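Taken from a larger complex, these chains appear in their original positions, while the remainder are omitted.
Think of it as A, B, C and D in the order they're written, each chain with its own count starting at 1.
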Amino acid sequence: MKKRSTTVIAIVGALIGLLWLFPFYMIATNSFKTPKGIFASVLSLPHPATGDNYVNSFKALSFVGSLTNSLIITICSVLLIIICSSMAAYALQRNHSKLSGGLLLLFISSMLIPFQSVMIPLTANFGGVHMLNMWGLMFMYLGFDCSLSIFLYQGTLSSIPLAMDEAAEMEGANRWQIYFKVILPMLNPMTVTVAILNIIAIWNDYLLPSLVLPQIQYTIPLQMFNFFGEFTKQWHLALAGITLSVIPVILFYLFAQKWIIKGVTDGAVK
Amino acid sequence: MKNRSLSFWLFLTPTLVALALVVFIPMLEGLFYSFTDWDGLSFTKMVGFKNYITLLQDKAFVNAFWFTVAFVIVTVILLNVIGLGLALLVTQKFKGSNFLRAIFFMPNMIGGLILGFIWQFIFTQGFDALGSALHLSWLQNWLTNETTGFWGLVIVTVWQMSGYIMIIYIAYLQNIPNEVIEAAEIDGASPWQRFTKITFPMIAPAFTVCMFLTLSNGFKIYDQNLSLTNGGPYNSTQMLAMDIVNTAYNASNFSLAEAKAMVFFLIVAAISLVQVLYNRRREVDL
Amino acid sequence: MVEINLDHIYKKYPEAKDYSVSDFDLQIKDGEFIVFVGPSGCGKSTTLRMIAGLEEITKGDFKMEGNVMNKVSPKDRDIAMVFQNYALYPHMSVFDNMAFGLNIRKNDKADTKKRVEDAAKILGLSELLDRKPAALSGGQRQRVALGRAIVRDAKLFLLDEPLSNLDAKLRVQMRTEIAQLHQRLGRNFIYVTHDQVEAMTMADRIVIMNAGRIQQVGTPAQLYNEPVNKFVAGFIGSPATNFFDVKLENGHVVNDEGIDIAVPEGQLKTLKEKGYDGKEITLGVRPEDVHAEEIALQTFPNAKVNATVVVSELMGANTMLYSKLGNIDFIAEVNSRDYHEPGDKLEMAFEMTKAHYFDKETEETII
Amino acid sequence: ACGNGSSNKDVKITILQGKVESNKQFKQIASEYEKAHPNVKIEVTSIGGGTQYDPVLKTRISSGNAPTIFSLDGPASLKQFKSHEADLSDTKAAKAAQPGTLDAVKSEGKTYGLPFNVEGYGFVYNKSVFKKAGIDPKSLTSYDKLDAAVKKLDSEKDKLGIKGVFALPGKEAWVMSDHLLNLYLSKEFDGNAQKLYKSQKMEFAKNAEMKQMLDLQSKYSIKPVMQMDYAAQVNQNFSQGKAAMIQQGDWIYPTVDQIDSKFAQKDIGMIPIPVKEQEGKLPVGTSIYWAVNKQKSNTEQKAAKDFLDWMYTSKEGKKNVVNKLHFVPAYKGYEGMKMSDPLTQVVFDYTNDHKTFGWAFPGYTGTPWDTTVAQPNLQKYLSGKQGWDKTVSNMTDGWASQQKSAQ
């Protein structure tokens, strides 16, 4: 009986999955078509298939350089976000006062501000102190993305028993040690989730880096937009470029997914 | 942690500083500009509430507002139902569940602008082909009017974001202690009862977060709007964010755009925060 | 009212090297009250969880009324359970925790309320029905866990150390309540406890386990009086049976530490028949069968030893004398009137008719 | 020709421009210039794709990261960046500019921009389809002739292997609001964007003619028109031979070339759209200009002007403009050069023959009227939601009220 229901679930899942995959089928197949092939029939299989798009796209994107930039920016920003926002969430969650409730709302409300309305003052301010570069960008990502991360962490922290803090405190650990050695490891599944969400956001971000980064620090999306002129959109290159740039993220996701596991707090308290 | 304690503030400092410098100070500047005739570079005079009065009379803004509200209502419901549904689906134990998890999430790995293009093809060609093959007229002529534009946006948004919502739900689902589920099984709860009585109440924080996210993202959505319909036809599918952006860039009326942004912020903040405060009350500490 | 069969059940956890439960074979009769005892980590909870359907059975069949239940999901087994770690629903009040199982079964609201309130009264939780588990003391949580089971009328009750965190008085009270519940419902109960008094007083039959295997199944008196091996003899009774390594020589058991005791006639005969004459064996004497009163010394003149009291613990009516015989530690439980100071040297007598003899290799009981 | 006076000092100039298509080429040209002028460093940044150019320029300026050379698109942006625009009247390039090309960027007798190029639009047609149908595109000099030809083409659709005579991109509102509308407005403002930009009133007297043309395109277009965007029009339909002609300009050449370069080289041509009183004339104009940042140091400004002069007036520069950038030059001194593709050649020829009229529409691109009045109203009309008279009155009234409130 149990067997059958999981089979049904698996089949339903697979069907929905196909629906989800269809656009990717389009991206993948069209990336192997000639420009003419793409517009002759977007839905068909590539005929004739060509790998040229990948070669050309790889060159046009200065792939190695821009991949390096993308990697540096994404990894550093995400690390910064994870550390800082889990710390903040920990402080807020373990403190039951009006103040911390208010601060949380402050963080949350910051997520509602339309980016475009702060864009010009923000870059003006950062330009004023010569921070329009990678490092400034990372700091901006911290400012923009910490709120969601704090919000996510904050919800999970409530399921980590306070007894964990207490036990560690009794053993002489200070706040930092408690956070770092006891709490953070137990947040792993959420950390991975936060990492995934932030990585995809930062990896694909175009607008902010386009305002902030000097040319030598260009990321993949910035290079990619050279394919999108006002009139001529070079879809054959863009699709190949997208495929190239999305592979690292998918690999990361598949790798990271394993950490989103059940029962991190099992066995902690009676 | 006492809020008088040093560590409380030390833990909060990095994010508070970043938030202030990156979001709040620029926003206050923006607020200031909304009372001027700022053009994005400089301003010549203070204009008081002129911009706020203008925006109330701005039909496009009001239209965009209602269109966005309808969009938000539909997507909030769909995203949470589907996102949670997918999360429940892929947290079942069966072969390939991990693989499916990746598939459902994949749409997020590609930026909204590019997806708009892909989906245009699906709507204009895929739907047309399907519609004529199945003799379903409603599948044809998508994105050519307000209704199909609306549902087109809904479909793309749901398709893309439900994976996002899903992984948030997954993260919280995995946090439910096993023993509680076991206890419910012993108490004789069916899977559905387990879900409504145990799982769902225990992932209340996830619900709060996801409600908030879908709500605020629904209001703020821009990329999909731009790439799929670009507000068209005849600006009928233009949403709030796009209206603000267009006011600023196409019409070069930055101060009016800032005023719109402030009004937008107030409205969305009021709705979302009420939602958060309401939901938080249902959460429990373990 | 069911008959339950556990047919040679094995359990191995994926993370563990060894089997946590091996060859567990037990037939439970309709309405029986079974108690599992055994040292910590011996597999009691695991067995209970397999019966409940919470752990997969690695090998063997679990049957209820003759039907193999291995694949039946827990919710369809109609079992009430007290988890060793409580497993309360943190988001529900005490009332809702206890009412959950009844609500799920669409029990009449008024009846549910009554049952929960009755149970709460018994458990001393009436004042706390609105609290969330987080705001309860340890013992109160345990009582809620117990309450959750006793409000229900299941086919089978599984109780995993349900009273371990309660005070003695409450424990005695609860014991009675559970016994009465058992009588009233006539269901099968399986009860895990570390409390010998509970085991002895509540059980129809006790299952004593060690390292995942059943050692002996029997009534309390059987286990107490006829342990099948040294482990059982050492486990049942508190303090534990004293064991002495001795040699059977000339109808006496002797060793270098000063034991030289005549073996009673009947026992000697058996021992000789089984070929233990002149062999090393283990002698087991319960603390309560070691006497120090004058009258006992006179009664058992051939079973006297010279011991030194190391620690003397007054425990109400009785006193424990932690003593030494040569280099061997042993315990005597004597009447408090026979008080002895630590350091006292005195004669003690073993009540040999109640003694047991074990094979030194296999540790099986000889007599 | 080369820069002088600053040869002893190193100078770096930065360029920000909004024509992403030419990003690569500008970079090549810049590095060529660097080689010849070792003391000058040039960094080219291009903005395009999904982002608007103006806000990026604004943020660059307000964050103290302003470029030395930047691009402008018409009177509206000219006004916005006024404080940063140097007078370019005395540059060689300004002096060499074709008459009329500077009208839109002149104010108070000063010149603030240098045109990138000139562009022209009309009906881009498929030569072999017309040939098969036995129609000479050059003969379509009046609406009636066009109408007859269209009907003929339409009746022979299957034989000609096309799906429709036109491919009207209803989704790209600017095709109507900028290019088509310009045909019927230009005369009213003498083809001068500056004039339009400053005008309080818009008569739009020739609106009936526009309706006729729009209806014709719409009726005989591949359907559904409201679903059609630029890619569908050019890449998918026209370049694949599915439409006989489309209303577009010489800028589509690279796109067509990318899809089918043989087709592009051999099989396409462009004719003017027949408009009464302007028959046989091609609307030619400039959509984008260079400006030099006057807030930069004199040396930097000088180097910037030198570079622009070099690009448009030197021998090497001219070659690049024509062969690398595929521009139709907006400057004198290119006489006798051969354009790199058939469409630009058409524009170049018409220009040389002085059979052109100007672009007035840059006078309203960049104003709210374009996106919030003209485009939605025309789309509403196109999709049958609104009658023509209402559309026209909305447009003219809208213009008046915008111009009034801008004072």
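Keep this in mind: contacts are C-beta pairs under 8 Å (C-beta built on N, C-alpha and C of every residue); 3 or more make two chains touch, one makes a residue touch a chain.
Note that this is a predicted model, so its numbers are computed, not measured.
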Inset, instruction - Each chain kind shows up once here, so list its copy number in the complete complex. - result: A x1, B x1, C x2, D x1
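Methods note: only the chains that are shown with their structure count from here on.
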Inset, instruction - Report the chain closest to the protein's overall CA mean, measuring from each chain's own CA mean. - result: A
Legend entry - Furthest chain, CA centroid comparison against subunit A: C
Legend entry - subunit B-subunit D separation of Cα centroids, rounded to whole Å: 37
Legend entry - Chain centre separation in whole Å, for subunit C relative to subunit A (CA means): 55
Inset, instruction - Just give me the whole-number Å value for how far the CA centre of subunit A lies from that of subunit D. - result: 39
Inset, instruction - Specify, in ascending order, the residues of subunit B that touch 2 or more different other chains. - result: 40, 113, 177, 179, 202, 248, 284-286
Inset, instruction - Mark out which residues of subunit D touch at least two other chains, giving numbers and ranges. - result: 49-50, 55, 58, 62
Legend entry - In the complex, subunit B residues that touch subunit C: 177, 179-180, 182-190, 193, 197-198, 201-202, 204, 284-286
Inset, instruction - Please give the residue numbers of subunit C that touch subunit B in the complex, ascending. - result: 52-54, 73-75, 78-81, 83, 85, 87-91, 100-101, 104-105, 132, 134, 148, 152
Inset, instruction - Under the touch definition given earlier, write down the residues of subunit B that touch subunit A in their complex. - result: 1-3, 5, 7-8, 11-12, 14-16, 18-19, 21-27, 29-30, 33, 40, 86, 89-90, 92-111, 113-115, 117-119, 121-122, 125-126, 129, 159, 163-164, 167-168, 170-172, 174-179, 202, 205-206, 208-209, 212-213, 216, 219-220, 241, 244-245, 248, 254, 257-258, 261-262, 264-265, 268-269, 272-273, 276-277, 283-286
